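Heads up, one of the protein chains got dropped from this complex, but the rest are sitting where they should.
Which chain is which? They are A and B, in the order written, and residues in each are numbered from 1.
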Amino acid sequence: MNLSFLRLSVWIYLAIFFAYLLGPLVIMAVTAFNSPSFPSATPWECLTFEWFSALFQDTRILNGIKNSIIIGAGTVVLSVLMGLAGALMLTQIWPKLRATYYTVIIAPILIPGVVLGISTLVFWDRINRMVGLGPDSVLSSGLFLTILGQSTFIASYCMLVLVARLQRYDTALTEAALDLGATHAQAFRKVLLPFMRPAIASAAVLAFLASFENYNTTTFTFGEYPTLTIELAQKVRYGISPAISALAFIIVILTVFAALTNEAAIRRRELVAAARREATVAELSGGGVKLPGFLSGNAAAGLLVALAIATIVVVGTATVYSPDQCITDIREQKRIEADLRAEELRRKRDEERKLKAAEEPAPAAPTGTGTSSGSFGGVFDPNALQNAPAAPEAEANPPAGNNSGFGGVFDPNALKGTDN
Amino acid sequence: MSAGVGVDLENLWIRFGDFVAVRDANVNIKGGDFFSFLGPSGCGKTTILRAVSGFLDPSEGNVLIGGKNMKGVGPNKRPTALIFQNLALFPLMKVWENIAFSMEIKGASAAERRKRADELLEMIALEGQGDKLPSELSGGQRQRVAIARALCAEPHVLLLDEPLSALDLKLRQHMRTELREIQQRVGITFIYITHDQGEALTMSDSIAVMRAGVIDQIGDGKTIYNDPATPFAASFVGENNVFRGKVKQVSGDRVLVQSNRSGELLARVSTANVGKMKEGDSAMIFIRPEALELAKTGTEGDHYVSARVVNEEFEGNVFNIFMEGDGGKEIKVSLPNHGQSFDSHKGETMTLRYDVKNAVAMPAGVLATE
Partner (left out) sequence: MPRFLKDFLTRNGTGPGLVMLGLVLFWTVGLIILPQLSMLDFSFRPNLPPPEIGGPKDVYTLENYKYLVYGPEGGGQAYNAVDLMVFFRTLVAAVCVTVFNLILCYPIAYYLGQTKGNHIRVLALMLIIPYWINEILRAFALRIIFGETGVLNTILTGIGLFDTPFDFIRNDYALYAGLGYAYILLMIFPIYNVIESLDHNQIEAARDLGAPWWRIHWRVVIPYAKPGISSGCTMVFMLSAGALAAPQILGGPSSLWFTQLIYQQFNDSSDWPQGAAYAVVLLVTCILLVLAIMRLFKVNMGDIGK
């Protein structure tokens, strides 16, 4: 087969794949800056930052973030501890028990999250009753149940991460520490733990992310403590708003920040290690090793700085920028278009009535309008949402006056708001 | 530096399930000695070391250090320090922190630790390298750091588990001398584990030869080399030619053996086996390659061997001649190179002479497989 053709098709495949992977996120990010209150990237109307302020005023979201952080912290502590203990046990358990033990601690990854949530709920409810505590005891608190439920399977993830590192640990190091007079606890703290630290850090990050985004288990156990994910799911199920896009955008940016920081740190460590290797003894003991600058030879660090500057610029723009003029213009333009359209419709209807004298109103959708249909979709959307029963923050949002009266009738999405 | 104390193993048995790793070991190691356990891998020598350092409980018998029974005393409470085969330097600690780890455990201040570490670094000729990481040192330097770390704990007994095996040949030979020097300077007991007979012979005051969990012989290097107690010790330590046969006649420490291929050979019974050989027994005679010399062709007698030359090689300091021996194994003769001319005798039958005191006889037994 022709090699360059093969290479080309590989690149096309990669492009399509990553478009599938990243495209939705990019489009969602774009909708966070577009003014229509139904999240849409096309047609582009006005650059706006109002969805961000709407987000920061949403007390349920903020409360959800608070709960998520509390639960995340609890889950990180519990699952890293259990994962570490589980991993250590795996390396020294009696060989005949090993396979069974491994199956038990790996099973939570495969058990559907829904099942984990239910079993946690049912089990602790029973314990609670056996102990004779009331329905508002600690054992039936959403915080407690969610941490336990999530830790059940997140500990398995942590265990896998930690075992991978532990397999590279030389047990002779612990023996060396003991031999030099350390107690078991000292050997653990001074030798094994520092060795495991990078893996523990990754496990903790993984645990926090897994906890933060968990839905399936939490939805059965959250009780009085809805997490961010739960709140988001409620909102998304009963009506969507660009404020959610704004939140997603923030998370994406934070993620990219974290990833770049991590990359930059790794690259930096490599550079420092290289510099140390070349350093002379005198430089090392004098502490005078000439280390490379933070940015030199470090693409990730460069990107990081660029991103930081971009963020500052955008936030700065947002504080002074007002999309009011644009929104008014667009609204005016749409009003005129809508008037024209209504006028035309009325005329058509009149003609039809004259011709057929039939009492059949034109079926709504602006189907035949060709190029202008796109912009119409945009006009009608907000109303569709506002008409929908459960879209609390959409109603609270500023763009009042968008209701040009026609949207609800024409827009097919009016139905959709109530679909779910 | 603390003085060395003696280590005694009394009727030591160590079993793992049905497998016997060490069988009834009895060893008395004098304080301040350099003592080696020499044996092929899997012979149980590392197991003994782990029992002495406290990582393993003996199944039976006792380990005594300085006369005190160590039963129930954990590795962190014993006056021993172990140098691991892979050194086990803590990879994330700097060199000086590694060395002073035992002081950190006891709660010494950073300044104190640093001072002591620098002293030890000087002793091992690594001044100023304390701020490096172990991974930034060479193999030989790491080796010395491991020794310094162990010495910093001020042990009465230093245990070394094949510490030179990872080094290349040149460095290994250099470190032999260095280890011996350090041992003589600090004066504590060294117990050294190795499968390399060269290491054991050059460094040790005393050597125990081990095979499959059993200690075959204990003695100084010369005794082990010149007067082996078992066929295994004879064939494992250094090169040796073996002649098998049946005892024909015994008188005192002299024995005449009817060999399978080389006629009747006269030999000396090894010290450990005097009185244990009688007529008709299977016997083995060991003669080292350097104890054989060329004799006039056709000479016969009970200390001459005749055989056909199969191969010859020039090794620099010696000429090696390989001749047909019994059991498919060739007889090796090493002639020192004095600059004499050397003609090829390939294919010819030649006669070799040996001194009877250099031919050691003992009851037949297991040879080292190598």
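Throughout what follows, a contact is a pair of C-beta atoms (placed from the backbone, for glycine too) under 8 Å apart; a residue touches a chain by one contact, two chains touch by 3 or more.
Here the structure is a predicted model, which is why all the values come from computation and not from measurement.
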Touch partners, limited to displayed chains, of the chain removed from view: A
Touching the absent chain when the full complex is considered, from A:V10, A:V138 or A:V272: A:V10
Omitted-chain contact residue, chosen from A:A85, A:V138, A:A201 or A:A273: A:A85
Option from A:L8, A:V122 or A:V272 whose C-beta touches the chain left out: A:V122
For subunit A, residues in touch with the removed chain: 1, 10, 13-14, 17-18, 20-25, 27-28, 31, 38-43, 81-82, 85-86, 88-89, 92, 94, 99, 101-116, 118-124, 126, 129, 148, 151-152, 155-156, 160, 183-185, 188, 209, 212-213, 215-216, 219-220, 228-229, 232-233, 236-237, 240, 244-245, 247-248, 251-252, 255-256, 258-259, 263, 365, 367, 373-374, 377-378, 381, 411-413, 416, 419-420
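In the analysis below, only the chains that are shown with their structure count from here on.
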Subunit A residues within the subunit B interface of the complex: 170, 172-173, 175-183, 186, 190-191, 194-195, 276-277, 281-282, 284-285
Complex contact set, residues of subunit B against subunit A: 53-55, 74-77, 80-82, 84-86, 88, 90-92, 101-102, 104-106, 128-133, 136, 149-150, 153
